[in-house]
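Below you'll find the structure I mean.
Only one protein chain is missing from this complex, and each of the others stays in its spot.
Which chain is which? They are A, B, C, D and E, in the order written, and residues in each are numbered from 1.
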Amino acid sequence: MLVEFGGTKVLCAASVQDSVPRWRRGSGQGWITAEYAMLPRATNTRNDRESVRGKIGGRTHEISRLIGRSLRACVDYKTLGENSIVIDCDVLQADGGTRTAAITGAYVALVDAVAWMRKRKMCGGDPLVDSVAAVSVGVVGSTALLDLCYTEDVAAETDMNVVMTGSGAFVEVQGTAEGKPFDRAALDELLDLGAAGCAELTRLQREALA
Amino acid sequence: MLVEFGGTKVLCAASVQDSVPRWRRGSGQGWITAEYAMLPRATNTRNDRESVRGKIGGRTHEISRLIGRSLRACVDYKTLGENSIVIDCDVLQADGGTRTAAITGAYVALVDAVAWMRKRKMCGGDPLVDSVAAVSVGVVGSTALLDLCYTEDVAAETDMNVVMTGSGAFVEVQGTAEGKPFDRAALDELLDLGAAGCAELTRLQREALA
Amino acid sequence: MLVEFGGTKVLCAASVQDSVPRWRRGSGQGWITAEYAMLPRATNTRNDRESVRGKIGGRTHEISRLIGRSLRACVDYKTLGENSIVIDCDVLQADGGTRTAAITGAYVALVDAVAWMRKRKMCGGDPLVDSVAAVSVGVVGSTALLDLCYTEDVAAETDMNVVMTGSGAFVEVQGTAEGKPFDRAALDELLDLGAAGCAELTRLQREALA
Amino acid sequence: MLVEFGGTKVLCAASVQDSVPRWRRGSGQGWITAEYAMLPRATNTRNDRESVRGKIGGRTHEISRLIGRSLRACVDYKTLGENSIVIDCDVLQADGGTRTAAITGAYVALVDAVAWMRKRKMCGGDPLVDSVAAVSVGVVGSTALLDLCYTEDVAAETDMNVVMTGSGAFVEVQGTAEGKPFDRAALDELLDLGAAGCAELTRLQREALA
Amino acid sequence: MLVEFGGTKVLCAASVQDSVPRWRRGSGQGWITAEYAMLPRATNTRNDRESVRGKIGGRTHEISRLIGRSLRACVDYKTLGENSIVIDCDVLQADGGTRTAAITGAYVALVDAVAWMRKRKMCGGDPLVDSVAAVSVGVVGSTALLDLCYTEDVAAETDMNVVMTGSGAFVEVQGTAEGKPFDRAALDELLDLGAAGCAELTRLQREALA
Partner (left out) sequence: MLVEFGGTKVLCAASVQDSVPRWRRGSGQGWITAEYAMLPRATNTRNDRESVRGKIGGRTHEISRLIGRSLRACVDYKTLGENSIVIDCDVLQADGGTRTAAITGAYVALVDAVAWMRKRKMCGGDPLVDSVAAVSVGVVGSTALLDLCYTEDVAAETDMNVVMTGSGAFVEVQGTAEGKPFDRAALDELLDLGAAGCAELTRLQREALA
């Protein structure tokens, strides 16, 4: 499925395997993992391909891990059984917030994959115990903004990614001072804004899946 | 730009750089290169990412080189000046003939890039001396077929890729016996079919660019 | 210098170079970067060396980037001039909180490096505009704990790293639900605890440097 | 065995393994693969070793795949049984046409390997259903030439590799316009010349094996 | 354990595994291997990490192999059973003679590991048939010196590493002319000095283990 958040377009695809990584075998439990990548021309100036450079960069690693962790928060491994789901998130066009768009879209792809598995009786019941959505928030100038585009992202003094469940709990909070360090009041304002954004995205996910 | 050939979808993007590879510096001549890749879920079963494996496979290398060679056949390096154009061809969905779709789409992206350069006076005149299109042909059973889809491709006894200029000359001919070796008559029939296919694609490229 | 946080021992060393990365040249500004690594027997069971595997894992990348970002928050690049400081953080023994111990120790190594540079008149004034310290906090059972050791870390439902300046502002906040997602109240409690922990570490850094 | 085509010298060695690649196991069928490489001083100016660069270049990959495909065209996998033959083609000295010399020599090494296997009763009958030879042809100036040496190869406007069975059918045809694109008449002339060349090589292979 | 030889500090740690490399399985015999590495700031000027460069350098490989070979000289594989011991030697600070310090310390770590295994009845009896120690000797000016520090090492015309058992036999002798080639008399003098040095180290090892 293709997620679009403003100018950001991410292709999210889920693949099901009836096996789990070696360290998980025999546990009766499943696993969810994710891989994030950007096409070389997703951005305005071309980036070298990581396959050509022969190694994956730190940023790609970091985001892939974040997406995987976020999705795992809404899954019950036992119900999933010894199956794996790999979610590929490929950014076709980037205009800020690619990691949060990827998480939000990946959840929808995950729902599809789980439906496909249940039709084939691969898992006992519904392994999805909640939904997951994510949004980026930031302080530009002295204003807190939701879902920053690229130019806002570059200008942001503080940049925060908020990942929440559909039931309103936090899965991950990552706030970084890009410019000057931020105080507790700014942090609180960003958390409020992020929570509201995630609630709205949860609503949109439900519509898309209905 | 996105090229679609039946179920095959390839995203082609050209990037211009005002420099050339080291071995070309000081020659007053430009260079064209291409990189081909497939998203992990472009095919029906997921392929591992080459960036994760840490190296580019032989097939990817081979196709990237073919696309680059094909495009260079219609370019006058001197008029291009000491500039490079990199064409990225990323297969979003694969259903046979990805390399020929990539060449045909890459030419259109190349025309756009050249127009962009000429607006900025980066090259003296028009470096494009012809157009380029490509098609796959094959023998399935005992019938010669144009533009094979995946199931035909797997069944093909002979598989041929034909790259031709808009003026009707051959740039590259690659015929491979997948099953039993083929005779001269079959080869001739495939070349005829390929030539007709390329002529039709040339017409479509002109329409798309008009 | 060797930092010890309970059973965690990290060797932090700063290296000064009178040059900056290519993308920074001619800017008149400096750069700070960090590399984190763990000895194979820092943990209870041996981990393969990343040099032997031929690539750096995602976790290592992520932590190296976090340390670098954290240190850069207390540096004025212009006063630093076109010089770089690389901070190596090598974990000799790991018992939870290695990344926060590394940041706290790296700051002390950075102060030493800056003093060395100022003696040699390599920078105009003091490029350090604040200090930086970090601590891990988490919820184990239903109790919020400061500076988790390995067994607590494994048991934690929520794990948070808090990086703060000596003046009490946030540089980075990373909270992750390892088990069940957390609510705003838990998040607030962890932030309070983290802030208190960073304040105490700031005091200890001052003592160590006095 | 050492093949010499003019100034080109290629060492071809076949190695037999009583196993097949993972994807082939349990099929009752064998596999043939090839690896091509050039010594650093096979050419007039030294090339860096691919082992030192840490990766195999596109050209090497492409030629290894071509040799493997060509040899597989004359083998019956079922009669071969679940055994593999790896053919190593190492170019000691290069003066044009190394890939076609490698294919022609590799076939002879393959015959030896098969004889060795049959002596040990490793395969049911003779898995070789035909022979394979290859030659390079090209247009230099306006003359079609057989088996181009290096200086001719560089000057060639069109370069074609023709791989044929001993019974006169095509296994692979690869024609590339190095300079200006070629027309059907030139292509036909090159195919005729290539077919004649392969027939002569087939005769020489028979003599060598007699 | 941490070995110190003058300014050289090497952390040596042994890890026991109840398995052996694939080529050794089913032999009833064990295996000993070693990995040597230097922290980036072990030396006075920073060296790039081999994990970051993505490959292990020749010097590291060479020393790891030497340490492994040296330790294996004092082990009876049958008594060890199908178990492996990996010895990690990480140089925290380097001031000449790091490889000989690593061997000498690694033996002590090996004794500890064997004791640990015997307590758990992992091996039949004592697999250690002797002890091993190593020392560097060299000719600086025209004087033979024992255990060269870094500045002596750089100035040495001949550099020799001598590895001996506690019973006084040679395990490895490596002498290299760094400057002008050396004659037999110099070689004999260095061997005498090295033998005396190893005897002294053997005494110190016994004390440390007592």
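Operating definition for what follows: a contact is a pair of C-beta atoms (placed from the backbone, for glycine too) under 8 Å apart; a residue touches a chain by one contact, two chains touch by 3 or more.
All values derive from a computational prediction rather than experimental measurement.
S.K.: List the neighbours, among the chains on screen, of the chain that has been left out.
M.R.: When the entire complex is considered, the left-out chain reaches D, E.
S.K.: Quick one: say which of D:Lys55, D:Lys78, D:Arg118 or D:Arg184 touches the chain that got left out.
M.R.: D:Lys55
S.K.: Write down which of E:Val16, E:Leu146 or E:Leu187 is the residue touching the left-out chain.
M.R.: E:Leu187
S.K.: On subunit E, what residues meet the omitted chain?
M.R.: Contacting residues on subunit E, toward the hidden partner: 55-59, 61-62, 64-65, 69, 73, 130, 164-165, 167-177, 180-184, 187, 191, 195.
S.K.: Tell me where the left-out chain touches subunit D, residue by residue.
M.R.: Spelled out for subunit D, the touching residues are 11, 13, 15, 35, 37, 39-41, 45-46, 49-52, 54-56, 60, 86, 88, 90, 92.
The definition used in the following text is that only the chains that are shown with their structure count from here on.
S.K.: Enter the angle, 0 to 180° in steps of 5, of the rotation superposing CA atoms of subunit B on those of subunit E.
M.R.: About 180 degrees of rotation relates the two copies.
S.K.: Measuring from the mean of all protein Cα atoms shown, which chain centre lies nearest?
M.R.: A
S.K.: Per the centroid of Cα atoms for each chain, what is the distance between subunit A and subunit B, given in Å?
M.R.: For subunit A versus subunit B, the centre distance works out to 34 Å.
S.K.: Which residues belonging to subunit D are in contact with no fewer than two other chains?
M.R.: 54-55, in rising order.
S.K.: By the document's touch definition, which label belongs to this structure's chain graph: line, ring, star, complete, or other?
M.R.: Contact pattern: an open line, chains touching in sequence.
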